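In this view, the complex is presented without one of its protein chains, the others remaining in place.
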């Protein structure tokens, strides 16, 4: 980073620290914050859509679909996320390759499972083994996002299902009285009103999602906790910047980061609640109307 | 070495379909210095990385390094997420049943105890080891109270804090720490464990295994492997005859 960092062994004090904190690994550490934020930003809407689909399935009049929705929410909610992550990603990866194998290599004679090995034809590998590293990373990240979304989608489905039931019945009856079809009632009346009831549960879920990010490492994404552990561990003189066990400082820094992040989220969600309450048939909405009048 | 990694990456990107099979993805843990670690520039580095790159060059393969958590390093090899493991992995019978190993590129390792006191009770006291290693299995059977941590670093920290009486790990993992830490010292006898360190490959990849075997033999014969061992582990380390 700085020109005087060429020989770290000669540096001392602040100069050493400034070089240490700007070396390559630390840059990766800082980038991992961005990675985590980006993954969160992608995962949240995906999980929300899974939750929405789950809730819609649970409400379905077609029994098998309703069962499917309920089993999905009940099962995934019952399993600790960490145990789920430890086998699901490999299962997902193998599942995808198995499907591609059957689609792309019908002539392949050898069995896919040979003892502990899982062998598909080279064309079915995801991504291709010749693909640049970046594609492998993107593929891993997508699997991680999908897995996170499945877990948190189950919780979201539970919240959204409850919220849909909480919308006052009269609202829906009125819609029918105006001649709206089931479909119209659902999309024009139920869904817009549901959010305000779902928001407390969903914001709670968002907080839990933030705090689950340290588990990203289990899914093959090098997240901030991975780097904090890696950088904080004592370094012998093989490294350019040897130091004793500093994990405590790194983890304290992470603590501050997470506290700040949840605080900011709390403030943002409070604002959103106020905004969504406008014109709603709830106590908060009523209070706003009175204040304006 | 960074240049080498960079150039292989460029090669991999420009390589056509004809070369597709020749890209070998090398799995490592990146947390076991000096065997393999993430260096200050954020790249994989260490004895095994240098050796691996040299082996790939001799076998005329294009290689790329991938880091993976120790716990799932074998399942990810067998399910094909990378093609080899070079992660300080000792050759054991249990592992050999599931994957194949090349001949060892590091002589059968001695494991050793380190403690704050030379007379630490190694057979009846509390001994720290990394979870799911040959060392932890050894301590469990030795009669000592086994204290297991997720990483090697934590096992040493446990001895420093007095949580454990001693730590049991690969000699070469402990050596630099004992040297640079005035409080930490060797205790008891060294214990030979495992059949040396080899490169793990899938049982079906016999061709790949043969290529690497040949390259390792060549490096043993012309002395480059011994030079590399001395460079990373010091002049006193075990070498090949």
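The letters A and B name the chains in turn, as written, and every chain counts its residues from 1.
Keep this in mind: contacts are C-beta pairs under 8 Å (C-beta built on N, C-alpha and C of every residue); 3 or more make two chains touch, one makes a residue touch a chain.
What we mean here is this: contacts and distances are computed from a predicted model.
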{"item": "Choices \"Amino acid ABC transporter membrane protein 2 (PAAT family)\", \"Cytochrome c-type biogenesis protein CcmE\", \"ArsR family transcriptional regulator\" or \"CoA synthetase\" - which one is the UniProt name of the chain not shown", "value": "\"Amino acid ABC transporter membrane protein 2 (PAAT family)\""}
{"item": "Full-complex contact with the absent chain, from B:86, B:128, B:184 or B:225", "value": "B:128"}
{"item": "Candidates A:6, A:41 or A:83 - the one touching the absent chain", "value": "A:83"}
{"item": "Residue among B:116, B:140 or B:191 that touches the chain left out of view", "value": "B:140"}
{"item": "Full-complex contact with the absent chain, from A:213, A:234 or A:277", "value": "A:213"}
{"item": "Missing-partner contacts on chain B, residue numbers", "value": "71-72, 74-75, 78, 94-95, 98-99, 128, 131-132, 137, 140-141, 145-150, 154, 158, 161-163"}
{"item": "Missing-chain contacts mapped onto chain A", "value": "59, 61, 75, 77-84, 86-87, 90-91, 116, 164-165, 167, 169, 172, 176, 182, 185, 190, 207-208, 211-215, 225, 247-248, 251-252, 254-255, 258-259, 262-263"}
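As a working rule, only the chains that are shown with their structure count from here on.
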{"item": "Of chain B, residues touching chain A in the complex", "value": "9, 12-13, 15, 17, 19-21, 23, 25, 30-31, 33-34, 37-43, 46, 64, 66-69, 72, 75-76, 78-81, 83, 98-99, 151, 153, 156-157, 160, 176-177, 180, 202-204"}
{"item": "Residue ranges of chain A touching chain B (in the complex, touch as defined)", "value": "8, 23-25, 27-28, 86, 90, 93-94, 97, 114-120, 122, 125, 128-130, 132-133, 136, 217-218, 220, 222, 229-230, 233-242, 245"}
